[in-house]
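This structure is in structure tokens; I'll ask about it shortly.
Not every chain of the complex is shown here; the ones you see sit where they belong.
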Amino acid sequence: MSDVKKVVLAYSGGLDTSVIVKWLQETYNCEVVTFTADIGQGEEVEPARAKAEALGVKEIYIEDLREEFVRDFVYPMFRANTIYEGEYLLGTSIARPLIAKRLIDIANETGADAISHGATGKGNDQVRFELGGYALKPGVKVIAPWREWDLTSREKLMAYCEEHNIPVDFSSKKKKSPYSMDANLLHISYEGGILEDPWAEAEEDMWRWSVSPEAAPDKPTYVELTFEKGDIVAIDGEALKPHEVLEKLNKLGGDNGIGRLDIVENRYVGMKSRGCYETPGGSIMLRAHRAIESLTLDREEAHLKDQLMPKYAEVIYNGYWWSPERRMLQAAIDETQHNVSGVVRMKLYKGNAIVVGRQSEQSLFDESIATFEDDAGAYDQKDAEGFIKLNALRLRIAAGKGRQQS
Amino acid sequence: MSDVKKVVLAYSGGLDTSVIVKWLQETYNCEVVTFTADIGQGEEVEPARAKAEALGVKEIYIEDLREEFVRDFVYPMFRANTIYEGEYLLGTSIARPLIAKRLIDIANETGADAISHGATGKGNDQVRFELGGYALKPGVKVIAPWREWDLTSREKLMAYCEEHNIPVDFSSKKKKSPYSMDANLLHISYEGGILEDPWAEAEEDMWRWSVSPEAAPDKPTYVELTFEKGDIVAIDGEALKPHEVLEKLNKLGGDNGIGRLDIVENRYVGMKSRGCYETPGGSIMLRAHRAIESLTLDREEAHLKDQLMPKYAEVIYNGYWWSPERRMLQAAIDETQHNVSGVVRMKLYKGNAIVVGRQSEQSLFDESIATFEDDAGAYDQKDAEGFIKLNALRLRIAAGKGRQQS
């Protein structure tokens, strides 16, 4: 274990990763570099500096990655209308590749030969961090303390802290949230506690980002979202950066009780787990993106996108953002977005994000053809007969030869 | 045109298809058999008898197909979590193959050589009726009056009625709904009128089956749905037939403002059209089915289902229910449903159909493995290292050979 000289740790400043700093220093007798990022989790990151210093860390990276996160990860993913297993908007999954990338960047800058993270051995996040790390720096050493150490209970962790003089928040000693949570600009997630029983309804006071539909305002909020090439660039006419868009939509969605989700999902490591998620802004974005695509995408490219999406979602969920297959799928998806521009009007009301209008200069909706009124010859109804006849030909031949049809 | 001897017409009893009866008799000098079915459209079908008789029809078929419709068409489709273009639950599409089948059955029973319908030449329904007809009786003659005649305006239709003594409802003379509508147990649809402008919000008084979320009760309704092999067999413990399930869920959903949809979709005939739909029961069923699958399906079969679904939806939307590719997909889907049994608990509230609990004797959720607490060795976290290492191997080799990873 002595061959590691310097390790970059994804450091939250919280108890667990603070223990990891000390444990890495002790176990590997190596230098620890901490990396703390603001990706919109809603907590100050600057306090992590003093905590790291107190643990003897000399190289401390604290960064605001919110814009990069939304621009280079969330937005590309939403271009595909990505949903995992029909429900999950991949809020945790999409943040991991950025963290992995920065861990490796910093390892390269500081001459570190290893990276480390605080994810457990049962979850998807270890996979996502490590696949990213290996893909970007193939010779990197990965240290996953939760798979190695014996600090497997809260009590042992506390004992370790006292033994090593790691300051423990009085508050965190007393009332630990019963849930394992993860947050970033796209979502906050909850696992564990009573959620481990899939029949148990989540408690109202678990949710942090949104009011309940019941508690949301009795009057709807209308909002207009402007898209350019598949991405939202303005809200109600005001131009915004990607992360500002998501921040604003999170506020609007949360206020209106939008984006709560309670599912059982299949982890890449082979087990089912139950999770609850709040994705207020993402839930609005998804419907709005589909709406602008409904006007501006060709039918066949839209259908092909829908057929590729589950694979794309799986690739991201499983941690393969930094892979050739993700780039290949992204190339296909991005190719379709050149004309996905226009405005979607939405009504937000007590949990509902309802599309009520959409318009685009790139619209392929042709009122003169679609109309129930006289179309002045734009469409010749007689063409339909030949269309149907030839499409039916293979079925007619088969039936004519006695093939059973039921 | 004189080679048609007898034609079976899908007859609603309304003005348009009454005109068609007369027009067929005149134009083709042939006998007309009428077929009117109750598929849950919410209107009495028996009155069609007198109207047909008045038009001189001798063979009149009036049938209650509600059970068959839900059992053999809606339920199989929902096993696939079928959604067209990310939004549409295929309420119209799924009713057409049953109508086509009965038209052909009746043609065979009555010795008719042709079938006819009242669908226009711009829509999907003509395709669905006719593909079904040809697939089930390859030599059948299809007559689509809207593609043939010159009664292309309301005025001409009325004139035709007067000329031929076809009684026109006073009410239908006065206030014709501005929308083209279609209804069955699964949904009611609206097209035309102001909806032809995709930016225009649908008017509140257009919707017929559901109250608005705003007008729905302020207190949620909880409901428990029991699944057996992928189909709902009981509500709140009460065993129900398929169509009774859907009727009850339509009531529950409609009362709680659930199932409204406003989209632009791509028709098979090549144009985009804007439609509004109310699918109260179906919207609940879809989420509930996903929830029971989330407990009982293996991950890989679930993902494969998700990858096949868009194709399956397209097949149904385009009118190929009676096709080998639909049967092939259905075989794959049905193979997965043997263990999709259990109970889903849902909360219905002002437009929201929220899953709050699910349980199953066939559950693959293993609390002892998934737990954040001590799992007593059920899962060895050290296995994850090898899992990740080998999954990363191809990425590491590529990166080691200098492949760019961004």
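A and B are the chain letters, set down in written order, and residue numbers restart from 1 in every chain.
Everything below uses one rule, namely that a contact is a pair of C-beta atoms (placed from the backbone, for glycine too) under 8 Å apart; a residue touches a chain by one contact, two chains touch by 3 or more.
Computed from a predicted structure; not experimentally measured.
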{"item": "Full complex stoichiometry in copies [only 2 chains shown in place]", "value": "4"}
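Methods note: only the chains that are shown with their structure count from here on.
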{"item": "Chain centre separation in whole Å, for chain B relative to chain A (CA means)", "value": "32"}
{"item": "Interfacial residue positions of chain A with respect to chain B in the complex", "value": "81, 85-87, 120-122, 126-127, 130-131, 134-139, 142, 144, 146-147, 152-153, 180, 191-192, 196-202, 213-214, 218, 220, 260, 262-266, 269-274, 290-291, 294-295, 299, 302-303, 306-307, 310-311, 314, 322-324, 345, 347, 349-352, 354-359, 363-367, 369-372, 374, 379, 381-385, 387-388, 391-392, 395-400, 403, 405-406"}
